[in-house]
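A quick write-up on the structure given underneath.
Only a single protein chain was left out; the remaining protein chains are all shown in position.
So, chain A:
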Amino acid sequence: MNESERKDEEDSDISLLLKLAGPREKLPQELKQNWESVFRQELKAAAKSRQSRRRKWIAGVAATVAFCALLLNFIPHSPAPEPVTMVRVSSLSGSAAMTGVDGKTTELEKGMHIATGSLIETGSDSRVGLNYGGYSLRIDINSRVTLHASAVHLVSGQVYASDAVQRIGLTQLNITTPQGSVRDIGTQFTVRVSAEGTVATVRQGIILVDTGASEFQIEAQRGSAARLWVNNMGEVQSTQVSATGENWRWIYALVEPFELEGKSIYDFLQWSVSETGGELVFSRASDELYARRVLLHGSATGLDPERALLTVLEATDLKAQRQGDTLLVSSRR
């Protein structure tokens, strides 16, 4: 048998084995979420246990450390440099103003760079979309937000944050409010501040809400969003709300329209999940191949990402179904 024949035979043998086995099963999203929750809890418990083990050791060297710290106080040193966070206006609806650290007020324009320390105010008919250190940060109507290098302070109103954009510099977004702070762990969430308190709602991933007295981890569940409400007394309530629909629609007013003409279905689907949350999964590789090859024509201007998904796929051989955090795309045939 020559080399080529041997390779052909080997190829058909491997083919037979793999065909017999079929495609590997996918881990159901619900199990994945439950297991991740278990894993995170145990990691946290293990970290606490490590900390406790270290305490004895720390006590042993505490005196030395205190002595060193005392010494360091006598050595002149310069303060740590303030981190730099790039902030740019990515979308704008209506007119909104920015007040800089020098007290000067300027009307915002799309594409404008914003210096940290500035206060942004929106009116009853205006919203602002920002690229904040690579995060998509959207400010709802009647809101006041101060942008710092390492945190966003929401004085009043509502913001939406998504890490779907490629982040530059920032690894975690921290939104502070009069009632505490909200930190993201790879997620999409809103924070609303009113006279009654702070409401944090997460529809994808996990956020940590710190009330000053305690820290709460809230996690979006399969097909629904988790909400935590903290009032001015520091009392906390949690509920489940819808992950799509009217409560979230305001964020789409700031979506930069997707130019459909000449783009592939794949590009469109990626855009759609980056806006609506979740992970894009194809039933088969051939479905993904189809999505990458077929180019779209026409326009989806005026449609929000949820509605555009239904309308655009209608004209193709693909269908999409949301399963928890996953947008599952498969062939209609």
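By our rule, a residue touches a chain if its C-beta (ideal position, glycine included) is under 8 Å from a C-beta of that chain, and two chains touch if they have at least 3 such contacts; residues count from 1.
The rule we apply is simple: contacts and distances are computed from a predicted model.
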From "Cytochrome c oxidase subunit IV", "Sugar ABC transporter ATP-binding protein", "assimilatory sulfite reductase (ferredoxin)" or "RNA polymerase sigma factor", the hidden chain's UniProt protein name: "RNA polymerase sigma factor"
Of A:S214, A:S286 or A:Q321, the residue in touch with the unshown chain: A:S286
Residue among A:E25, A:D102, A:E246 or A:E314 that touches the chain left out of view: A:E25
Residues in chain A touching the chain absent from view: 6, 9-11, 13-27, 31-32, 34-36, 38-40, 42-43, 45-47, 50, 171-172, 185-186, 284-286, 288-289, 292-293
